[in-house]
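One protein chain omitted, others in place.
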Amino acid sequence: MSANVELDHVTIRFADFTAVDDAHLRIEEGEFFSFLGPSGCGKTTILRTISGFLEPTEGSVRIGGRDMAGVGPNKRPTALIFQNLALFPLMSVADNIAFGLEVRGASRADRRRRADELLSLIALPNHGDKMVSALSGGQKQRVAIARALAVEPEVLLLDEPLSALDLRLRQHMRTELRTIQRRVGITFIYITHDQGEALTMSDRVAVMSNGVIQQVGSGPEVYNNPATAFVASFVGENNAFFGKVARAENGHAMLETSFGPLRGRNPKGLKPGEEAILFVRPEGLLLGAGNDANQFESEILANELEGSMVHVRLAGATPKAITVSLTNDGSAVAARPGARLKASFDPDRATILPKGPLADE
Amino acid sequence: MSAQTILRTMVGFYIVLFFLFLFGPLIIMSVSAFNTPTFPQAYPFEAVTFRWFGQIFADGIMVGGILNSLYIGIGVVCVAVPIGLAGALVMTQIAPRLRPIYYTIVVSPVLTPGVILGISTLVFWDRLGTAIGADYDSLFYSGFFLTVLGQSTFISAYCMLVFLARLQRFDRTQEEAALDLGASHVQVFRKILVPFLRPAILSSAVLAFLASFENYNTTLFTIQSEATLTTVLAGRVRMGTQPDIAALAVIIIGVTIAGAIAYEIAKRREAARERADRDIARRATTDDLVWHRPAEAKAG
Partner (left out) sequence: MSETLLVLPALLLAGFGLAILLRRPAGAVGGPGFVERNGAVIAAYLVVAVGFWVLLMIVLPQLYMVDFSFRNNLPLPKQGGPEDVHTLKNYRYLLFGPEGSDQAFNWLHLKVFAKTIVASVLVTFFDFCLCYPIAYYIAQVARGGSSRLLFVCLLIPFWVNEILRAFAFRIIFGTSGVLNTVLIGMGILPPDAPIDFLRADVALYAGLSYAYVLMMVFPLYNAIESLDHNQIEAARDLGSPWWRIHWRVVMPHAKPGIASGCVMVFMLAAGALATPQILGGPSSLWFTQVIYDQFFQGANWPRGSAYAFVLLVSSIIFVMSAMRLFKVNLGDIAR
């Protein structure tokens, strides 16, 4: 069984610090939903509120339409996978998996049968009698998933469960998690600071910063149509050009920047005179003059070859370089540091957003 | 000879002297326990005898004292271990502002002279008993009860320190994980916390028993008309020295050495088991990336 989760204007404060500010969204049944944001943005606080370890200061949490106020974590239809997994080191693998059934008073035989079922689901048959300390990192990961699934939760909450794994295993586990979610069909709520994880696995992503939900949308939506300067700079690489709106018409606008006038889409309907930032992805930039005036000139700082891609770094208005990412066809590699050249982009691939804080700055 | 060699020789000499100081008196006492003269002497050694060992167990007052010490020790374990555990758990949860005050209060008995703990326990319960007009054979005047309480005052603090050390390594998310899986608070306590603390419970129980068994300063004030091993011993030793006391010391030293060896063996076994588990885990990492799910498995 699966359930939806509603956050109804949830605010969570610790003393005078607001960890989550007016979060309001609805996660659908059977959805794979991610909260994405840098550490300290409030995403773990939201997860702990959904699982019942925290109560919202204002607003309410509903799971399957039922208000969860006053319902403890042991009474909610959720199961949480902890960042450090929190497997019980003094119990065998099977006892870990069957713990939720044990505390519900299931018989020894039932517990064993269910543990065996789940062990084969996570491809660890015959590992039931081992101690947790005898498992590898990836195996522990799978046992933690099985332990959470054993209580047949309607919502599975995952708190950066892959962060302890090495890169290769992490990428492998992304696919596995997605597959498990499809198979069991319950709602997954996933917390991560790794945009790659969020974008590859999720149906929808909520991007958070400083306790505020900046944008909720599918991966392509968030990547291609960021709603705020923070989202634009946090999700994926982006080049930022600061300036003032000079003209606005037909959903497009022209920004007066230190590199001269640059054009881009104007989804927020900014008016002339407003401070704004134009974002254009490294893969949206081209070297050489374009066929219209949407171009600028800068000096090459470095030229980095990364196999199939070449990243050309250009001097920007801020200490952060402008990056142009090109498919490696041999031509771009010739660009020499120190040379000046022109770069251009299609205005439809650039987004102009109101000025606001960027990620990591 | 270089300066380094001289230094090293001096250090070695010093260590030998130190351990001679530590063990010499015990060895001399042990030897005297097997010597025939009625005044305990190690030298000159006259003849081997086991008479003094037999005498200990024929001595009714001594055996009575040993039994009382055993009962009181068990009583102290039953009081001090639960209190120490509660004290440590409260320590981990108390508001940071109150923590230093709380810590000072509960640790102060460790740094308070034992006689004062005995006196304050005696005076407090005596006055309380007088105030409510309790009978003289009630708990307020029972040497057994007062001794258990007086000793537990500071032994609970020992136990708390043992628990605190263990709790430092406790991962609180385990409690949360258990709660999240539907366990009640009592189940979390019984199935997660207590198993984790089991080694600490065991060692604090042993510590509490031994500390109680050898306590004299507090006991002397609270025991009143009863007697424990230590009060009997002190009385005997003050009056004069007999080899049967040396024999008792030999028994205690023997038990201690046996205990130390058993503890050491248990510790090595534990270490070996943990090493084996880590080896298995290391070998298991190789198949992390070849995880293929059987098609028929189902869940949820």
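Going by the order they are written in, the chains are A and B; count residues from 1 in each one.
Everything below uses one rule, namely that a residue touches a chain if its C-beta (ideal position, glycine included) is under 8 Å from a C-beta of that chain, and two chains touch if they have at least 3 such contacts.
If you're wondering where the values come from, they're calculated on a predicted model, not measured in any experiment.
Among B:115, B:139, B:202 or B:266, the one in contact with the hidden chain is B:115.
Screening B:57, B:71, B:124 or B:170 for touch with the missing chain picks out B:124.
Set against the missing chain, the residues B:161, B:200 or B:227 yield one that touches it, B:161. Touching the omitted chain from chain B are residues 7, 11, 14-15, 18-19, 21-26, 28-29, 32, 39-44, 82-83, 85-87, 89-90, 93, 95-97, 100, 103-117, 119-121, 123-125, 127-128, 130-132, 149, 152-153, 156-157, 161, 184-186, 188-189, 210, 214, 216-217, 220-221, 230, 233-234, 237-238, 241, 245-246, 248-249, 252-253, 256-257, 259-260, 264.
Definition applied: only the chains that are shown with their structure count from here on.
One simple way to say how far apart two chains are is to compare their mean CA positions; for chain A and chain B this gives 53 Å. The residues of chain A lying in touch with chain B in their complex are 51-53, 72-75, 78-80, 82-84, 86-88, 90, 99-100, 102-104, 117-118, 120-123, 130-131, 133-139, 142, 146-152, 168-169, 172, 176, 179-180, 183-186. Contacts from chain B toward chain A in the complex involve residues 171, 173-174, 176-184, 187, 191-192, 195-196, 274, 277-278, 280-282, 284-285, 287-289, 291-294, 297-300.
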